[in-house]
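After this line comes chain A, so read on.
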Amino acid sequence: MSTLLKPKTAAELRDLYVRQEMMPTIFCDGCGLGNVLNYTLWALDELQVDLNQVVFVSGIGCSSRLSGYVNSDGMHTTHGRALSFASGIKAANPNLTVIVFTGDGDGAGIGGNHLLHTIRRNMDLTVILVNNFIYGMTGGQSAPTTPIGGISSTTPYGNVEYAMDICALAMALEAPYVARWTVNQPYPPIKSIAQGIAKRGFALIEMLVPCPTAYGGRNGLKGVERIWQWYRDNTVLLDDFEHIMEFGTHEEQEEIKHKIKVGVLQDSERECFDEQWAKLVERVKL
Partner candidate 1 sequence: MRQEIRICGFGGQGVITASVILGKAAAVYDNLIACQSQSYGPEARGGAARAEVIIDDKPIGCPGVHVADILIAMSLEAFTRYGRDVKPDGTIIIDPDLVATSDLPERAYPIPATRIAENLGNTVVANIVMLGAVTAITGVVSEEAIHASTVKSVPARFKELNERALAAGMAAGRELKGLGRG
Partner candidate 2 sequence: MDRALIRRALGDKVQFIQGDDACAYGALLAGCNFFAGYPITPATEVAEQMSILLPLVGGCYIQMEDEIASMGALVGASWTGAKTMTSTSGPGFSLMQENLGYAIMTETPCVVVNVQRSGPSTGQPTMGAYGDMMQARWGTHGDHEIIMLCPASVQESLDMTIVAFNLSEQFRTPVLLFIDGELGHMRERLVIPDDDEVEIVNRPMFNGQGKYLPFATDASLVPTFAPFGSGHRTYVTGLTHNEQGLPRSSSAEIHDKLIRRLADKINNHRDQIIRYEEFYADDCDIAIITYGITARTCRDVVEQARSKGIKVGMLRLITIWPFPDDLVARWAERVQAILVPEMNLGQMIHPIREAVAGRCKVAPLFRIGGEIHTPVEILTALEELQCQLC
């Protein structure tokens, strides 16, 4: 984070960036979505982005309600299709900063094909994909991210499908910026979201967020405290992971080997769609 700017308080951020008419949020107690919104606003504030030039786009689901809480232009679209709308906005007006809020079901389930191709095209979007392992808004049905064995309202005897690693997909498609964080740590995600917005090209920030209502209770994590603790216990910083795998003891390695890695997983440069298109137009325009 910039050391020059004094970070604003949550109340200050709210007055500057939040669409007051949409308050209060629809989120449950213990939900991490409010934190994701906060981190995003801090990142915007750090970058001192002109909010008049920002469009928040989202699909359908709890996380997709976030677009409505930011007092900028916003588009709350259809289920899974946010990236298509966002691509249209960015391609038609590359001067706009386009940020997408989506969820695991919205972005990687029903919208999986759009995710794949939007990354391939390297659209200059910042995608904040909030992963809570479940379809929360509709009451807890299994998602493409629900862990194998996980209980949901549509996998009452346990999920028999494997969960999807969304960041691995984005990395395979050579997304210029890929990061994963949990809501437990505020500062790294703020920095990461700011980096994602500043990055020319596709930036994916996967936020692991607890859903005490639809996921926790069914999966032995009843109560807000327990589910938040689960994220502390089951994630490991990428740097720590690599260090332990190289230098740690066998026991230390065994302990972390199945944990979810968080951190900036990929950071590279690649010309984005609107840059490529502008060059093409420059070349052929009459």
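Please note the rule applied: a contact is a pair of C-beta atoms (placed from the backbone, for glycine too) under 8 Å apart; a residue touches a chain by one contact, two chains touch by 3 or more; residues count from 1.
Per the selection procedure, all candidates are chains of the complex that A comes from, given by their letters.
The shown structure was predicted, so the numbers you read here are calculated from the model rather than taken from an experiment.
What touches chain A in this complex, out of the candidates 1 or 2, is 2. On chain A, the positions that touch candidate 2 within their shared complex are 19, 21-22, 51-53, 55, 57, 67-68, 71-78, 81, 83-93, 95-96, 113-114, 116-117, 273, 277, 280-281, 284-286.
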